[in-house]
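First the structure, which I've put down as C-alpha cells, then a few questions once you've had a look.
For this view, one protein chain was removed and the others were kept in their places.
Chains: A and B, in written order; residue numbering restarts at 1 for each.
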Amino acid sequence: MALLEVSNLDVRFALRQGEVKALRGVSFSLDRGERLGIVGESGAGKSVAAFTILNLIAKPGYIAGGSIRFDGRELTTMKPRQLQQVRGNQISMIFQDPMMTLNPVLTIGEQMIECLKAHRRIRSRDAREIALNKLRQVYIPSPERRLDQYPHELSGGMRQRIIIAIALLLDPDVIVADEPTTALDVTIQAEIMELLLELCEKHNVALILITHDLGVVSQVTQRTLVMYAGRVIEQGPTREIINDAQHPYTQGLINALPQMATPGQRLNQIPGSMPSLANTPPGCAFHPRCSFSVDASGERRRDCREVIPAFVRSGNCDVACHMVRELVEPRPAERDASENGPSEQREAL
Amino acid sequence: MSEVMQPSQRPTADSAQAGETLLQIRGLEKHFPLSGDFLEQLRFEGGKLKRRQEFVHAINGVDIDVKRGETLCVVGESGCGKSTVARMVMGLLHPSAGEIRYDGQRIDDLSPRQLLPYRRRMQMIFQNPYASLNPRMSIQQTLEEPLRFHHPDWSRQQILDKIGEVMASVGIDPEWGKRFGHEFSGGQRQRIAIARALAVEPEFIVADEPISALDVSIQAQVLNLLMDAQEAHHLTYLFITHDLAVVEHFGTRVVVMYLGRVCEVAETRSLFDSPRHPYTQALLSAIPRLEDDGPDHIKLSGEVPTPVNLPSGCVFHGRCPHANERCRREIPQLIESQGSQVACHGVEEGRI
Partner (left out) sequence: MTTASTSSPAPSRWARFRSSYLLYSFKRDWIAQVCFVVFVLLVAAAILAPWLSPMNPYDLAQIDILASELPPFWIDGSDPQYLLGTDAQGRDLLSTILYGARVSLIIGFGAVIMQALLGVTFGLLAGYLGGRVDAFLMRMADIQLSFSTLMVAIIVGAVIKASFGGAIYSEYAVFILVLIIGLAEWPQYARTVRASVLAERSKEYVDAARVMGFRAKRIMFRHILPNTLSPIFVISTVQIANAIISEAALSFLGLGMPETQPSLGSLIKSGFDYLQSGSWWITLIPGAVLVVLVLVINLLGDWLRDVMNPRLYKG
C-alpha cells in the first residue's frame, strides 16, 4: 500500500472576485522511500498541493473535495490535535525561505530541543544529544557551537542545512520540500540537493520535491508530476518525462530551456503565459498556448476547447492530452467521436 | 534644459567597427561604509576614543571591456558584486576608485547634466518586473515620459507613433497603453520594461538579471525578445546573471566574478568547454543538468566569505582545492592563458 494516497483533491480559495479553484482533481500516490517531484510554473498550484498535504491550507482556502490518505489514515477529516502529531512526527516540511521556519529570537539549539519536547517525552539533555546528532548528519561544522547560535549568525546555505536537520529531527516518513534551494546559489544548491538525496536514501525517507527547476528534479527524483493551472497534466518516471515528454506543455517546458537550443539561436518558446486560476480556459487549460490543438484547417480542435482531457497511459506515463490519446488509442472513425459527444465530463464553468 | 541635449554624434553600429571597445572599466572599486555616521564610528578602546570605520568591499579592482555588438555576460554567485558593477556603469552608484569609459569618454565623474547625452545611449533592464514599473503610472505614461524628456521637440503624434512602435516590437498590444503595470503578468511587465529601455533608442543595454524572476516558459520568450532586439537595433549587452545555462546560450564572452574580483574572462564556448579557474570549474559542475550522466560536481569547502574582511591573497583560496602558500599571500592578476584571461597562480604556474 502506498504511504500517501491523494485522490481527486479539490482546493478552492474564496476570494472577493469569487471562488478560485487552486487544485482540481489532483491525484497521486507516494510509496515509502520514494522521491517524487512536483514541477510547474508559478500559478500552477504546486505549492498549494504541498500545503494541502500537510493540511496547512489557511483561510480563505479550503479543501472542497477529495481525500488525502496517509499511512492508512484520512488527513482531511482529522482533528487538529491528531493532525499536529502526524505533521511533526511523520511528515515534515522544508520551505523556500529558511527564515520562515526559524525563529529569529531563539538559538538553533532551543528551537530543535523545543521541537523534540513538543512531540516526545524526553529530557532536555537527551534532546540536545539528538539535535547534535542530526546536525552532524547534515555535515554542519562544529555542531556544538551552532546549537548556541542565532539564525542570523549563519549563512544561507548553513541555515538550509539546519532546516533539513530540523526536518529530520523526529525521523519522519515524508519530507515535503517546497523550492528548498531557489534562494541559494548554484554551488550551494548542488550541495544541499546532494545532501537531501543522500539522507533520504540512507533513512528511507520519502521526499516530495516541489520546484520549477527541471534540472533539480531530474537529479533527485524518481517520479515526476507536472502541473498546469491547478491540474496534474502528466506523471511518470522522471527519466521518461525528461527524455520523452508526451504532453505538449511538458515538451514545451523542456524545450524552452537554453541548453536545448543551439547557442545564439532563438529558444523554443511557448507562446502566452499561464492563465490565472480565477480565469482558466475551458477544456484543456493549455489549449490556447498549444500548437497541437490546432487541426489541419487551422482551427482549434473542439475537444481541446471543450473537454477536459482524461489521463491516458503512454509508456509508463499518465498523460492528460487529447492528442496523446489519439496516438495511443486510435479511434475507429474520427468524425464519430466528436459528434457523439465525448464521454469525459465537460467543464462545469 | 534643452540646450544640453544637443544631438550627440552617435556613430551607427554599421559605420563603427565591430569589436571596437565600447565600454572600458579599469581598476573599479566600491566600498560601502558599514559603520554609520561619524558619531557611530567612535569606539572607546584602551582608554582612548578611536574612530573606526568598517567597509563592505563589494568591488575590489575590476577590469572589464565590452566590445561593440557583443553580449558580455557577467556571472557569479550572490555577493560577488556583479550587480554593483552594473549599477556603477549606469551611474546609479559612484565608484570608490577606478574609472569607467564609454566610447572613449570617461563617464564616472560626470555631473547628471553632462551625463544626459549618455542616458539615451545607455539603458538598463532590471531584475524585478514587479518593482521596475511605477505602480501609479499607466503603460502609456511610463513609455511617454522618457520620450518627452529626451525629445522635447517631438510632436504628440511622433511620440504616440514611437510608443506604438516599441510596444508592438516587444509583443505588447498598443491598445493596452491605458492599463497599469499590476494588470499584467511578470513576463508582460518585463516586456514593457524592455520597451521603455528601447524607446530612447540606446546602443548599449545593461541587463541586471532580467529573467531570473520569471517562469521557465516566459524566460525563453524574454531571452528571444532580447536577441531579436539586439539584431534589430545592433545592441551591445552587458548581461548580469547567475544562470549559467543562459550564459552558455546567450553570451559572446563571459566574465566570472568572485567576491568583487574577476576570476576569468573567456569566449563563451571555450569557457564552457575548458574552464581554467578552479572557481569556474566548480561553478560549471554545479549546474543541475537534465542528463543523468553528468560528471559529479566539484565540492567546494566552506562558503563565500563576507566582503567585510577580505581574505588575503587570492579571494578564493579558502575554498580552493589547489590553494598553496602563494595563493594565501599574493593577489593573482589576470593573465593571458590560451586565449582567455585567468587570475590564478595555479594556472600561471601550470599546476592546474
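Convention: a contact is a pair of C-beta atoms (placed from the backbone, for glycine too) under 8 Å apart; a residue touches a chain by one contact, two chains touch by 3 or more.
These figures come from a predicted structure and were not determined experimentally.
Residue-wise, the contact with the chain that is not shown comes from B:Leu133, picked out of B:Ala58, B:Ile107 or B:Leu133. Per the touch definition above, the residue from B:Asp173, B:Asp273, B:Glu330 or B:Glu349 contacting the chain not shown is B:Asp173.
Touch with the chain omitted from the figure is made, among B:Leu42, B:Leu92 or B:Ala232, by B:Leu92. In the complete complex, the hidden chain is touched by one of B:Gly98, B:Pro146, B:Gly164 or B:Pro305, namely B:Pro146. Listed for chain B, the residues touching the missing chain in the whole complex are 1, 37, 87, 90-92, 112, 115-116, 119-120, 122-124, 126-128, 131-137, 145-146, 149-150, 173, 175-179, 182-185, 188, 193, 196, 200.
Going forward, only the chains that are shown with their structure count from here on.
Chain B has its Cα centroid 33 Å from the Cα centroid of chain A. Chain A makes touch with chain B in their complex at residues 41-42, 155, 157-158, 185-191, 193-194, 212-216, 218-219, 239, 242, 252-254, 256-259, 261, 263-264, 266-271, 273-274. Interface residues of chain B facing chain A in the complex, by the touch rule stated above, are 77-78, 185-188, 215-221, 223-224, 227-228, 242, 244-246, 248-250, 268-269, 282-283, 285-292, 297, 299-300, 303-304.
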